[in-house]
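What follows is a single structure, written as structure tokens, with notes after it.
Coming up: chain A.
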Amino acid sequence: MSGAYKKVNRGVTLTLWERLYFPEVIRGVLIAAGHFVPNFVSVTKAYFGGKPSDRKIMTIYYPEEKPVLPEAYRGKPVLVRARDGRGKCVACGLCEVACPPKCISIVGGQREDGTRYPVTYVLNGAVCIFCGFCEEACPEEAIVMSDRYEGLCEYDRKPMVYDKEALLVPEEKLTRRLDYIRRRMYGKWNY
Partner candidate 1 sequence: MGVEVEDRNPEAALGDSVILSTVDAVIGWGRKYSFFLYPFITACCGMEFMSVAGPRYDLDRFGAALPRFSPRQADILFVVGTISHKQAPILVKVYNQMAEPKWVFAYGACVCSGGMYNNYSTVQGIDTILPVDIYVPGCPPRPEIVFDGLLKLQELVAKERSSKWPRGAAPYVPKAKI
Partner candidate 2 sequence: MELLMFYGFGLLALFAGVAMILSRQPVTSALLMILNMFCLSALYALLDAHLIAVLQLLVYAGAIMVLVLFVIMLLNLREKKGIITKHQASLQVVGVAAFGFFVMTVVSRLNTAALPKSKAASAGFGTVEAVGRILFTDYVLPFEIASVLLLAAIVGAVMLAKSKV
């Protein structure tokens, strides 16, 4: 054979001790046991009258313990109901355009005082991908991503199509997210 290729040693050549295999098996088993024993002790301690913090395992006990959500968490998208009771949405259709899976459909209308509002605002929850583009596109802070993740799963697809009433949430409940948008998102885009 001509030396046309260069042999690369990727550090996988084993020493004799490693090639014996058995010592390495014992080492691996000991590592595994090193995980088992402290976990076993801490879980048993937590079970018998200890604090949950005694548990060294990082598993979240989901339905009983809720995860701590970051501010940037994007849950169910909701429409903001302003303090005067009306929705903030003006049916400009920017979210409809920005939505990647095209899950929003709006029929706009005009009130007697000249302000625009959505006659129907339908958001298909089964299609929505929780990307938050609608929130970024919205000039009125009318649609924001809430931190709601419970109750989105359904036995049927029909209840997953949300209409305007199902989407409207009072502004007071969304202050955290609105603050976050103003601080981070507008700051980022330098409005």
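Candidates were picked such that all candidates are chains of the complex that A comes from, given by their letters.
In this text, a contact is a pair of C-beta atoms (placed from the backbone, for glycine too) under 8 Å apart; a residue touches a chain by one contact, two chains touch by 3 or more; residues count from 1.
Worth saying up front: this structure is predicted, and the values here are computed from it rather than measured.
Novice: Can you pick out the candidate among 1 or 2 that touches chain A in this complex?
Specialist: That would be candidate 1, which touches chain A.
Novice: Taking the complex as given, what residues does chain A use to touch candidate 1?
Specialist: Against candidate 1, the touching part of chain A is residues 57-63, 66-67, 100-102, 124-131, 149-157, 160.
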